[in-house]
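Report on the following structure.
Removed: one protein chain of the complex. Kept in place: all other protein chains.
As written, the chain order gives the labels A, B and C, with residue 1 at the start of each chain.
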């Protein structure tokens, strides 16, 4: 099979063969977009049962110039790296097949995010391939870079968990909070988080303009946050009127009062060398705090904070594109690390201004 | 002067003369809308310095059929009730003039919301008519109905405070929380909250699609909440992409665990007789929790809650139209109570479905 | 069965029994909203197969306070007036049953809008009750008021046709254009026009922000326009990002040049006595032309025009709420005329300002 995307970017030197399973979904489409323009990857297959033989551009209009058709997911090409963007529960059923087709598997579902079968069973339903849980590495390089090099099974994180953890991690690492402290996380997300499916609640007429509490308590992403940060969060998610984006506001009550200087130190230490994290904390202008639309389409996260003198509260803001830093971008970033590519390869797009409600 | 709005509603029996100061602003326009269709009030004057002699419909297109022109605010008609929708700080300078023109003054600014000069000075700048603070009654009937009858100076509450207090009050009254308990309030509001002014940050290109933390800490509406509920809240406001609406999510950690039954009892006790509060707590369908767009244009508040078994947190949701229940509607409601009218007079509109991002 | 909506409006004198078939859909919900607050109608039944026994408020959150549950459409109550808001093709199958249950039937589908079976067959598929076509009266009072009094079968018009005809009719009646003149109509509509169904194209993620040509040619509403105005229009519809609203721009090339004075005469003659048409043609301010959001939720139409000196073109603008003036409001207006009620009864709501994308 010949490589695709020749008309979009000259990736003639791309030699790492890649495939995408579940390519007609939203995050599958993002993977196709990133991989066809990636300097190292050569996208050779994109599967979709529903749209078999149709061009990827017939579903994803931004890929109209890409010369690739969806193929049957039961007939996987042999590739170096396989990205799987299937609904939760599907990848664990097919993970053996995935590894027959590829050396490296990067999964975007929740199937391999947690460390143990016990954890999985607590938050999801029974795992059918628990032996892979230990083998899997969490994709977020800001949390897990050291373990990603050479990883064979990579689990891209949950979008809300990603936004939350990027916001809170510097406080934990900096010793400013610990597991005894009260942490409330109030998340606002766009409609793409629900995937390409649909249904009455997702229709434009019903979904437009909402501030809809859709996961008031018990959100499964709490499990990832606890696993990585050791924090039990009081976590609530609201749907708001945008398509892309997740904005997490952490209301954190440290055991001991902290200063603005403590916060700057902690966040600078955590992120000064991170290529995809922008610190945005006050200053002038229109965009004084992290803003999801400022990172729409990108792999960047914006992180910022304020201190509430009235009660010692640290207010932490983080903003990502849920489909990029919160899913497909994170997956490609992790693959770049795992395979020894330039970390930012294929992820250079920096976003638009002005932009509406992407 | 003849009465107006004859073509819209037959209010031929309306005999209480009303005026609106600051009628070209957003909440001033709402007052004109409500009063021209009100069965008791006869709107005889609407002032605007900037638009003097223009029709109210030239600024407020929904009032195009109303036969009334803006007039000079320095030449107030004698009325029974004067509604003042001026920027903060203006009403306290002119309150004596207002009472020369009217028996009853209903002010929509922050000038008379707090009880004492000390409180005012803590959150705003020096008060120039502190002698009126004690005289003023807070407008929200759900909090203060018993004091409104016959009140001469009524202070309509802050929109974010209104949403928050309607959500939390049943917990306080029901004895489920007290001032020692941790209460985080995360508010999402529409662009009309900023008023008719404008500026780069309010332009459509910059303001569309935001999840913008515009008051991370120190919001002045905390003062009202503390005054009425005795609660010190950790309060943060985000601007989201809607024009009308305020949605407040309270994350409340009671000293002792409560049950779902405790919550139902508390909220039913508080609101079962309230004509403008709808309890919305779970159930099926698309709209399971309070939703600002479901009350857009109305004087209704929706209030609901969930219980987080993981940590005992009570999650409280409340949704209002910031310009109605959060301002002009609340003002008319309070005036109805003060003057002995039917409480719901002129406030019957129940909202639209479906509706986008009103 | 007792009447409903007592808590919303005091319609204790309402004595005309009404029912709504297809009440869980968008226009069915509008009918319920209008009829529960109508001074003459007493809504006694609202049918929905899918939501039988659920409250109407469980589907339409603006009706949460209404004490009425959906019932089985095969068990119709005896009423005076039955409003039927079913998909195209359903009413003609059940029209005999409808008349067994009611004296007057007001149908919101396309089934009875055209005069003859031939016309119907040209634009739709075979009619199963063609004997009713002649009996049916088109609902739009601005076009057909003289025939509505006492009508037993009323056909509410298509929303795009309604907007278009209200814009063009004065030109025809005023003799400024005739069937030989070129008329292009470019319509922009909201997502509620597609009904409560859904599907991938209607999902929020795909439908947000579009300027989507969804009926480039051959739109069925052309048939109504030709029937009533004798004009063959070059007609194209675009979906844009709003939920409610239809805006029709007519680009009209009269055989002989007309003046601005001709236009003002024609439009004033046509609409000066119409209670639900506002002429909006230039002037100052932000809203210089008809604007759908200015009439959202109302039965008003805004109509305006400009003259293009470069080529003699008349540019006609009209804006309505597709679910109100374009459907349910028009139906109630027609019923008011048919039954001899005050024309504006139950339709007084004048809209909101500011308002987002309703």
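Following the convention adopted for this analysis, a contact is a pair of C-beta atoms (placed from the backbone, for glycine too) under 8 Å apart; a residue touches a chain by one contact, two chains touch by 3 or more.
Here the structure is a predicted model, which means the values were calculated and not measured.
Peer 1: Which one touches the absent chain: C:96, C:173 or C:308?
Peer 2: Once the missing chain is taken into account, the touching residue is C:308.
Peer 1: Sort through A:49, A:135, A:257 or A:353 and give me the one touching the missing partner chain.
Peer 2: From the options A:49, A:135, A:257 or A:353, the contact with the absent chain belongs to A:353.
Peer 1: If I consider the whole complex, including the chain that's not displayed, which of B:202, B:232 or B:265 touches that chain?
Peer 2: B:202
Peer 1: Mind listing the chain B residues that contact the chain we can't see here?
Peer 2: 26, 190-192, 194, 196-200, 202-205, 207-209, 243, 356-357
Peer 1: Since one chain has been left out of the picture, which residues of chain A touch it in the full complex?
Peer 2: So the residues of chain A touching the unseen chain are 7-9, 26, 29, 33, 37, 54, 58-65, 190-192, 196, 242-244, 275, 278, 280, 283-287, 291, 294, 296-298, 348-358.
Peer 1: In the complete complex, the non-displayed chain touches which residues of chain C?
Peer 2: 182, 184, 186, 188, 200-201, 205-206, 208-213, 216-218, 222, 232, 234, 236, 238, 240-242, 245, 247, 249, 251, 253, 286-289, 291-293, 306-311, 313, 315, 317, 319, 354-358
We adopt the following convention: only the chains that are shown with their structure count from here on.
Peer 1: Just list the two chains that share the greatest number of C-beta contact pairs.
Peer 2: A-B
Peer 1: Using mean CA coordinates as chain centres, what's the gap between chain A and chain C in Å?
Peer 2: For chain A versus chain C, the centre distance works out to 45 Å.
Peer 1: Quick one: chain A and chain B, Cα centre-to-centre, how many Å?
Peer 2: Measuring from centre to centre gives 39 Å for this pair.
Peer 1: Using mean C-alpha positions as chain centres, tell me how far chain B is from chain C in Å, no decimals.
Peer 2: It comes to 33 Å between the two C-alpha centres.
Peer 1: Pull out every residue in chain A that's touching 2 or more other chains.
Peer 2: 200, 205, 208-209, 356-357
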